[in-house]
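Following this message is one structure expressed as structure tokens.
Here the complex is missing one protein chain, while the rest keep their positions.
By written order: A and B. Residues from 1 in each chain.
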Amino acid sequence: MSTAIEIPYNSTERPDTGLYNAKLGVWLFLASEVMLFGALFSTYVLLRTGADTWEHGAEFLNVPLATINTMVLIFSSVTMVMSWASLKMKNFGKYKLYMGLTFLCGVAFLVIKSFEYAAKFEHHLLPSTSTFMALYFTMTGLHGLHVIGGMIVNGYLWGPGSKMWQTDPERFTNRVEVAGLYWHFVDLVWIFLFPTLYLLPGK
Amino acid sequence: MTEAHHHEEHHGELPFWRKYIFSTDHKVIGIQYGLTSLVFLFFGFSLMMLMRWQLAYPGKPLPIGFLVKWLGDSRMPGGIMAPEFYNQLGAMHGTIMVFLGVVPLAVGAFGNYIEPLQVGAQDMAFPKLNMSSYWVYFIGGVVMLCSFFVSGGSAQSGWTSYPPLSDVTPQSHSLFTGQSMWLTGMVFLITSSLLGSVNTITTIIQLRAKGLTWMRLPFFVWAQLVTGFLLLLAFPPLEAAGVMQLMDRMAGTSFFLPSGLVVGGKALNVSGGGSALLWQHLFWFLAHPEVYVLILPAMGIVAEVIANNTRKPLWGYKSLVYSVIFLGFMSFIVWAHHMFLTGMGTAINAFFQTTTMIISIPSIIILTALILSLWGGSIRFNVPMLFALAFLPMFGIGGLTGLPLGLASADIHLHDTYYVIGHFHYVVAPGTLFALFAGIYYWFPKASGKQMNETLGKWHFWGSLIFMNGIFLPMLIQGLAGVSRRLYDGGVSYLHAEHVLYLNKVMSHSAWALAVVQLIFIVNFFWSLFAGRKVTSDNPWEATTLEWATPTPPPHGNFLKIPEVYCGPYEYSAPGEDKDFHPQNEPYKKPGDQNNQEKR
Partner (left out) sequence: MSDTHHEDVHRHVKTYIRVFVALAVGTIITVLASNFHLGIILGIIVALIIATVKGSLVAAFFMHLSAERKPIYWVLVLTATFVVAMVGLIMFARRDQQGRQQGIFAVPAKHVPVHHAETPEGAHKE
């Protein structure tokens, strides 16, 4: 059995859909992620409206740190899309720079997050403390796992995966674009998560 | 864009483990899914056979010595089933049959094997992802099986895992409790399904051969496409809910635990403020589309087999396509008909009742189109066709018995009774499972180059048909009499069940007989694989769809020449042709012919 299969539309777009395979694939995946985080947000809505009282996140969550984290993620989205743009302009050096920055931003986000979590545990604020804290840890925790996942992909594309630039530059550029779409989505979720958990008034 | 099949540098034969274990070839993966799911199906069936002893002979010791000894005193003290063990069997029977058996067989096996072939592709869009999907499913299955062996046993709060019971059974922060392992297993299975559906949808949209327009797709492919979207969009809320239940069990949160809950006489030491109904909403948001995941591929298979064995095009192809799309969409907004008795008000009940009634329309259209397809056909009563034909009335019964359940007022009497169990088993067992059997008998020659034995197949068919009805028809009767489901003693302690209790014995004996009949199938399957009659043609059923345009069995890459499609999927008995079928990849001799066909 030879390994001579070539799946069409990995690098080029299919004329009638205008898409290459991985782009459709990642958008489908993101659609499922929207449903996942949507379910968590609807849990927030349901539990909050059913409660007599609800915590004001800003009172004991670290808003300054989370604001910094928001900026970090937004910045990383810019560097991510710049890394793809660099490949489109055939500048592999710039790609490495921007992708590296994106990865470091991810590290920064997780480090700041771990400070936050540590502070919570020190003050005996655990998931079991209240439904608000349960939601806080579950939503930010799941989001954090997604950040880690994205970093693994980005790290691979920065490191060993970048070899594909030599053999199939179009396909590699597409891979970076697709990884970028995922990364932007992770940023997008945080854009909604941050005000919901940290900023909304209590009741 | 590659047109011709490249003969790239030959990298040498792949080693055994790359060719058969960690293969990226959709056909190998399809067979892996197929064999694994069949094993799980038989295992899940065995769990139920054990339950049926307790239901037919409640409180009597099981007369199978070695089995009692192996199960041990905690599960079968003195040979008599402990109630907790009965609940474990019930919860795991449902879980295994749905998530480890039917869906992997219908979508993972048939979808993976047939769909790329029918769209004329060399493989799925993402072969490595496909391989990962299978192995993630496998791990999920192993986790589920291991859950039987932890202390306290497996999950035992129903396949529906309703809190607060599932949150506190047992009360333990450990991951190694049956329920927490169930939740972990589900996360793996959901991930597998999500990745698989991304592959399915992308393959159908992106890898269709030249000339294969949307309205020339075999109905099987349409069914898999809609199924893919159901899996993609409906599963994540259950994954979220599963994570939250794990948090409840292991981190002491109260997502699903209301305030003031008392368990075993002691107030629960949690924050409270949660909602048990939230779980139900999120669970059924998935689980309703899930049942359409169970039936749609089956309808797809039945359509293929009927068209082929009536030697005429399907009646109402367009209606079939629009109905299946509409059905998929509607399936997302009917879920709370599983929750009519949870104290929801009349307005919301009316909403879900209405959408549920509406969703029966496309179902009926599909069934009717399939039945009408038989009219005027030259019917060949081979084994696949027998199963496909039986599917029609059996699914009819299943579907019709669903109607009173979908009406809130009737559901008051029928909810959580054996009527429900009868209803859904009719759709899944002599419904979906029959369609899957039809698919196995139908595509076996393509995948293996051998024919399955017709006589054994007919015994398998008739035996299964008779005994399945022997199991599930009495359930409808018991349910109407008010016998509740999930009763460990089968209804013995309830006065209103007295006059229908004898049916328990009828059902149990039918179940055990059904198992014996399946042995015929297993023998046939393996014997034919090794010593069956060889097929003499690549297209023994004289079918029109692209999977038959490959060598037998199809090699890596599937097609010797990338196919181009010239006509619709069911060009049988077209006037003016020299044979009674026109394969999709065969060009027309005269330029005018093609237009004539498509106008029909």
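One rule holds for everything that comes next: contacts are C-beta pairs under 8 Å (C-beta built on N, C-alpha and C of every residue); 3 or more make two chains touch, one makes a residue touch a chain.
As the structure is a computational prediction, the values presented were derived from the model and not from experiment.
Across the complete structure, the visible chains that the omitted chain touches are A, B. Across the interface with the omitted chain, subunit B contributes residues 205, 229, 233, 237, 277-278, 281, 285, 332-333, 336, 339, 343-348, 351.
Contact between subunit A and the absent chain runs through residues 11-13, 17-20, 23-24, 27-28, 31, 34-35, 38-39, 41-42, 45-46, 49-50, 58, 63, 67, 70-71, 74-75, 77-78, 80-82, 85, 88-89, 170, 173-174, 180-181, 184-185, 187-188, 191-192, 194-196, 198-201, 203.
Heads up, the rule we're going with is that only the chains that are shown with their structure count from here on.
Separation between the centroids of subunit A and subunit B, computed from CA atoms only, is 33 Å. The touching residues of subunit A, when paired with subunit B in their complex, are 1-9, 12, 14, 17, 19, 21-22, 24-25, 28-29, 31-33, 35-40, 43, 46-47, 50-51, 126-131, 134, 137-138, 142. Taken together, the subunit B residues at the contact with subunit A in this complex read 1-2, 5-8, 10-11, 13-14, 19, 25, 121-123, 125-127, 129, 194, 197-199, 201-202, 205-207, 232-237, 239-241, 243-244, 247, 251-255, 270-271, 273-275, 278, 282, 285, 555-557.
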